[in-house]
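The structure that follows is given in the form of structure tokens.
Shown here: the complex without one of its protein chains, the others still in place.
Note that the chains are named A and B in the order they appear, and that numbering of residues resets to 1 at the start of each chain.
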Amino acid sequence: MESIKSCFFQYSTPRLLAVKSQGIGLIYRLYQLGAFIFFVGYVILSGHHQVTESILSSVTTKVKGIAQTNTTEFGEQIWDVADYIIPPQEDGSFFLMTNMIVTPNQTQSKCAEYPTLKSICTSDLNCTKGFKYAQGNGVQTGRCVHYSDSVKTCEVSGWCPVEKNVEPPNPALLADAENFTIYIKNNIQFTEFNFSKRNILPNMSRSYLDNCVFHRNKDPNCPIFRIKDIFEETREDFQTMAVHGGVMAVQIQWDCDLDKGLCAPQYSFRRTDKKDPKSSETQVHNLRFAKYYKNSDGKDTRTLFKAYGIRFDVLVYGEAKQSDFLITIFNVGALLSYVKVVDFIIDKIFLCVDKEYKKKKFDEHQLQ
Amino acid sequence: MESIKSCFFQYSTPRLLAVKSQGIGLIYRLYQLGAFIFFVGYVILSGHHQVTESILSSVTTKVKGIAQTNTTEFGEQIWDVADYIIPPQEDGSFFLMTNMIVTPNQTQSKCAEYPTLKSICTSDLNCTKGFKYAQGNGVQTGRCVHYSDSVKTCEVSGWCPVEKNVEPPNPALLADAENFTIYIKNNIQFTEFNFSKRNILPNMSRSYLDNCVFHRNKDPNCPIFRIKDIFEETREDFQTMAVHGGVMAVQIQWDCDLDKGLCAPQYSFRRTDKKDPKSSETQVHNLRFAKYYKNSDGKDTRTLFKAYGIRFDVLVYGEAKQSDFLITIFNVGALLSYVKVVDFIIDKIFLCVDKEYKKKKFDEHQLQ
Partner (left out) sequence: MESIKSCFFQYSTPRLLAVKSQGIGLIYRLYQLGAFIFFVGYVILSGHHQVTESILSSVTTKVKGIAQTNTTEFGEQIWDVADYIIPPQEDGSFFLMTNMIVTPNQTQSKCAEYPTLKSICTSDLNCTKGFKYAQGNGVQTGRCVHYSDSVKTCEVSGWCPVEKNVEPPNPALLADAENFTIYIKNNIQFTEFNFSKRNILPNMSRSYLDNCVFHRNKDPNCPIFRIKDIFEETREDFQTMAVHGGVMAVQIQWDCDLDKGLCAPQYSFRRTDKKDPKSSETQVHNLRFAKYYKNSDGKDTRTLFKAYGIRFDVLVYGEAKQSDFLITIFNVGALLSYVKVVDFIIDKIFLCVDKEYKKKKFDEHQLQ
């Protein structure tokens, strides 16, 4: 009872030893001031006085350029954007066809499978009606037929004639694509901070945007990129990658300090399907699509494209920072705990150098 | 040695001055209690007792509506979703074609380039065989030919006849599109908190979803949006934007307080390709795609579309908050440092008003 009473009706304050020394007193106050300034400064310089918000981004892309091919199969041909971008529009990503294996005039019928270990046969006994497998081009009919004069394979029901399982042309058909340009429009937003910006800066005029090409040093803000330049920066060879395809990231970094009004995009490039040098993985990026026709008899016909190409991914990242009173209070408060550590050290030094100080500071007590 | 020994075998506690005063004692305890409650309350009210997790989202969209066009070129025509959404499916984004420049019956051949400063010629000497440029429609053959009776341009090899580089129709062909509706299905997940939710709420019946249309005040939860309403909210004019195209964001904000069980979507709209008023940038969103045919001779033919339209981006953002014991401990701990600041002030006041207090509190010591 007594102790509870004293707890509530009594105010306790430490008894202090006032060390009369102008030098020490001043140094100690300077130390305290210095520690406080240091902590506040440290919090601010290390950016721990700011809150961050992650980015909300919207991207559109547009590719420009014309490529010329000359194949024995189709003769001379010109490819424009409607031919080589598949599908015509995507969200922050697009596929640029650079090479292809074309199988024209396929119809639903029966024909010899492409010769592989699994499909070569000598008689109908090697083939199973209804059998199909992932790499195959159709469902086996159970018959063994001539694929060519020398080879017999199991007949399949499917799109005939079947696609040839061959290596793509080398050099790539659309080797010209390295001179194509990509125009990237990016709008970003920080909803909490109520801030939005585009990578098309207000001072960019129509004529500038019609003619500029991104250059790391000479024109680092132009949003139009030549594919050759992208590949040179990443030290990948476009002509090699064009044969079997690949995935290339165009990265846009926005690190915005809204206190300072700094907010500008930075562009970088990176191959994202780079395999480990030790790995035996096949590095290929392809997809299959078809153009569908009715032939003269009204029968459904298609031209199958096994399209190799570069998938471009526009990856936008970064964050905005803005100073926040509360977070500063929290972080300075956390550091203030460390003031006492230095207090302790100073005290120990005094105890060593001054016997009288020790005597006066301490009252001794033997616990009973 | 002595000091190390005393350090480990001695317990030091501050000697206190017990100020016997019921009023002060009570006030001081109340202040301590108040400070603690204030700090805990501040941490909780400012949301610093909660941890946040960012959102994982999956979006599907479906557009409905029929548009009618009547052009001299194609006569009366009806457009449904299979005609005006290109490509038919995307991930949280789609392109609604509202206007177009159509170039039918293109085949790979040779023809006069569209007249521009770069292509107009008077004789073959003005044309360079093999030359091509980004805005061109093919590769020059080196000949200068008649584009029309009055104009001669360099002949190109490519898809012929070439696209006319003209302004798109005004008013836009698919002006009816402002009455189309967009049905947006959104599933969000917070994996750490093991929480997921959809924007289709459990109490929405089949008949409600068949008939409702989003309205900011009357029906703010309906996931079906009329395009006209979206444009009215953003104060953009649909008919103007439909001519040259543009990019519109449908933003879904999920700010979920899982402690309170609050988690609902909020919809807003924003034009993301809005240019700076001072800028001379051309505000256009278009893409080119083609429909491929075999003509009666079996030759590859295409109808090229330069499609202007609105790209809709569904942008989902927000975060979930849930109270976390540890983060509360950290933040209250950081604030506790500030209790001492008030202690210091109270002490100074006592020192001023009470000479005896000062005498008893301090022992003086002259450093030797």
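Worth pointing out:
Here is the rule we go by: a residue touches a chain if its C-beta (ideal position, glycine included) is under 8 Å from a C-beta of that chain, and two chains touch if they have at least 3 such contacts.
Model, not experiment: these values are computed from the prediction.
When the missing chain is restored to the complex, the residue among B:T71, B:T116 or B:T191 that touches it is B:T191.
Summarising the interface, subunit B meets the missing chain with residues 6-21, 24, 54, 56, 58, 60, 62, 64-66, 68, 75-78, 80-83, 87-91, 181, 185, 187, 189, 191, 196, 198, 200, 202-207, 209, 291, 293, 295-296, 301, 326, 329-331, 333-334, 336-337, 348, 350-352, 354, 356-357, 360, 362-363. Subunit A meets the missing chain through residues 3, 12, 14-22, 24-26, 28-29, 46, 48, 54, 86-87, 90-93, 95, 108, 132, 134-139, 157-159, 247, 249, 251, 253, 270, 272-273, 275-276, 278-282, 285, 287-290, 292-294, 296, 298, 302, 304-305, 307, 311, 313, 315, 317, 330-331, 333-338, 347, 350, 360-368.
Methods note: only the chains that are shown with their structure count from here on.
The mean-CA centres of subunit A and subunit B are about 17 angstrom from one another, to the nearest whole unit.
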